[in-house]
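Accompanying notes for the structure given below.
Every protein chain of the complex appears in place save one, which is left out.
The block that comes next holds chain A.
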Amino acid sequence: MSVVTVQLGQCGNQIGFEVFDALYTDSHCPQGLCSKRENEAYQASCKERFFSEEENGVPIARAILVDMEPKVTSQTLSKAAQSGRWKYGQHSCFCQKQGSGNNWAYGYSVHGPRHEESIMNLIQKEVEKCDSLSGFFIIMSMAGGTGSGLGAFVTQNLQDQYSNSLKMNHIIWPYRTGEVIVQNYNSILTLSHLYRSSDALLVHENDALHKICAKLMNIKQISFSDINQVLAHQLGSVFQPTYSVEGSCHYRRNPLGDLMENLVPHPEFKMLGIRNIPQMSENSLAYSTFTWAGLLKYLRQMLISNSKMEEGIDWHVQPPLSRLPTLGKASLNRELQFNTSIANLVILRGKDVHSADLGGFKDPALYTSWLKPINAFNVWKTQRAFRKYEKSAALVSNSQFLLKPLDTIVGKAWNMFASKAYIHQYTKFGLEEEDFLDSFTLLEQVVASYCNL
């Protein structure tokens, strides 16, 4: 089954390019560490999911590019075409002349309705190219105007028009110290709307990716390109094919469906995060060897201490001995050390993958009380190595990991809202104070729900 990707805004398009590039590069990586037949099955599966084919054999990404101003999309299209390896469809791009000005209301209320037909038509064309549709993967940032506002609008439309297909929104959480001054407004408006219309929100935080670049990849002058490449690596390690059943050699057909089934048991809890291990520069990779036991030990601790990378982990954090109900909001003020999970999915790729012991993840103490580990925890495997990493493990988790950042954003947006700063910029384009209040209410609910796990 295929995934149709919608890349929105500057961020969405810059990331989208890196993701397809990573998927392609990995699927054509010569060091798969598996048999030729296995490798071919992997490639075919990856292709079915993410690429369609042109007559001359050049793979075309199953994606549409949307932006309200032309600079980024034209760059993205030409970058892909120049690579000579894969490209975007000739008519897969929709752009306008004037951007959304970092204004969620402009993206949602002006650009959305104005270009609804054109954008949905483009999506329809891409869907028709698929034999069978797994769902939509929408890449967008929260801080700007197009990704956030138009992204929320498009997702809503997808819910109406393709009610049987799944939608996963890939959201970029902005730097805490700001890229856009009204980013907190744009974020709460985006999150509240997506919570109603999306099936899952896969979140990447710029701050976390930045730290990985600095500490693990040892990059001195970090660019957005570096950050996007780390992100693409993480996404690739999740979305590339894995075996459908323990011990089989057939690859899963429905990546989005399987992800949702394993990770989103309840619609109140939709926020997913990715952790990946090991992650390092290619130079260091040549000199490193790992055991599954070691990797999984670190990964487990990264989960429970809410660490985003394998360096600087707090090993003192341990699961609570008894699962007493927490005290609601009051507990948020306490140092929220232990990260309670709702559901976890571990994806293992590489050598001796069947010998890996995942007992540590099946401990009921890791999970909230209303789900048994047998339902809350899943593992996917493949012997085919990912991008020169002899062994690599990814963890997709639905846990409290975003609770603090979400609470912070809601708090800051609330302070700004109480002062009425910048509100006139939004009401100018049809948003009312009521709409803001609705968003706040919904998100406070989400915060409370995650807090009470």
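As a convention for this text, contacts are C-beta pairs under 8 Å (C-beta built on N, C-alpha and C of every residue); 3 or more make two chains touch, one makes a residue touch a chain; residues count from 1.
Note that in this section contacts and distances are computed from a predicted model.
In the listed set "F-box/kelch-repeat protein At3g23880", "Tubulin epsilon chain", "Septin" or "Proteasome subunit beta", the entry agreeing with the UniProt name of the missing subunit chain is "Tubulin epsilon chain". Across the entire complex, the residue among A:36, A:97 or A:316 in touch with the chain not shown is A:97.
Taking the complete complex into account, A:181 is the one of A:81, A:181 or A:293 that touches the chain left out. Considering the whole complex, the residue from A:227, A:259, A:272 or A:342 that touches the absent chain is A:227. For chain A, the residues touching the chain absent from view are 10, 14, 69-72, 75, 97-103, 145, 175-182, 210, 213-214, 219-225, 227, 328-329, 410-412, 414-416, 418-422, 424-425, 440-441, 444-445, 448-449, 452.
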